[in-house]
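Note that one protein chain is taken out, while the other chains of the complex remain in position.
Moving on, here comes subunit A:
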Amino acid sequence: MRYPLWRSAVFACVASQPLYWLYLAWQFALGPDPGKVLVDSLGEGALVLLLLTLSMTPLQRLTGWAGWLAVRRQLGLWCFTYALLHLTGYLYFLLGGEFSRLGEELRERPYILVGGLGFVGLTVLAMTSSRWSMRRLGRRWKKVHGLVYLIVILALLHMLWVVRADAGRWAFYAGIAAALLLLRIPVVSAALASVRSGRNKVGIKLK
């Protein structure tokens, strides 16, 4: 395995975060409504991980370091894990485990439906993330994993819908997402690659 230290460090960082939140909840440090805080944190964490996953390719292009790509799948799977915990937290802490009410929630609250669709998308990506699936799907694999762009949009819509009075945090994530999506446009990504080669040239010249 390449970059074992780097990959383990990323793993430890991302895995420890939910445990840290659980610890805070156990210490009564999450306030009087810990379930809600946990659900919100996990949801936001999933979005951050999704954006991080999407930044790996541009970062690799920009810096040339292959280590970015070495953790991309891991980050994507962590995003799915956080989203799964977010959903589980919602069902238990906010819905009180009354699954009979889930249908009503989905019908009456479109943001829950949108979040649910995003989660279904993430599940598909997580299930097809193995090497075996890549071989099996061949060219179609890339198409399937293009779903990630739709998922980002669903996740942001899901978050925007719960903004009550201040969209600052949402705008921050939306700005990053917009930049990451822009970088996928061929012209822009080509420009990004030339930034790197351009910088190298400058480096050589300076020597």
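Here is the rule we use: a residue touches a chain if its C-beta (ideal position, glycine included) is under 8 Å from a C-beta of that chain, and two chains touch if they have at least 3 such contacts; residues count from 1.
In this section, contacts and distances are computed from a predicted model.
Colleague: Tell me the UniProt name of the left-out chain, picking from "Phosphoribosylformylglycinamidine synthase subunit PurS", "ABC transporter permease", "Protein-methionine-sulfoxide reductase catalytic subunit MsrP" or "Aspartate carbamoyltransferase".
Modeller: Of the names offered in "Phosphoribosylformylglycinamidine synthase subunit PurS", "ABC transporter permease", "Protein-methionine-sulfoxide reductase catalytic subunit MsrP" or "Aspartate carbamoyltransferase", the absent chain's UniProt record gives "Protein-methionine-sulfoxide reductase catalytic subunit MsrP".
Colleague: Which of these, A:3, A:93 or A:141, touches the one chain of the complex that we don't see?
Modeller: A:93
Colleague: Who touches the missing chain here, A:4, A:138 or A:168?
Modeller: Touches the omitted chain: A:168.
Colleague: Among A:18, A:34, A:76 or A:118, single out the residue that touches the unshown chain.
Modeller: Answering carefully, the residue with contact to the hidden chain is A:34.
Colleague: What does the interface between subunit A and the hidden chain look like in terms of residue numbers?
Modeller: Interface residues of subunit A facing the absent chain: 22, 25-26, 28, 30-36, 38, 92-94, 96, 101, 104-105, 108-111, 161-171.
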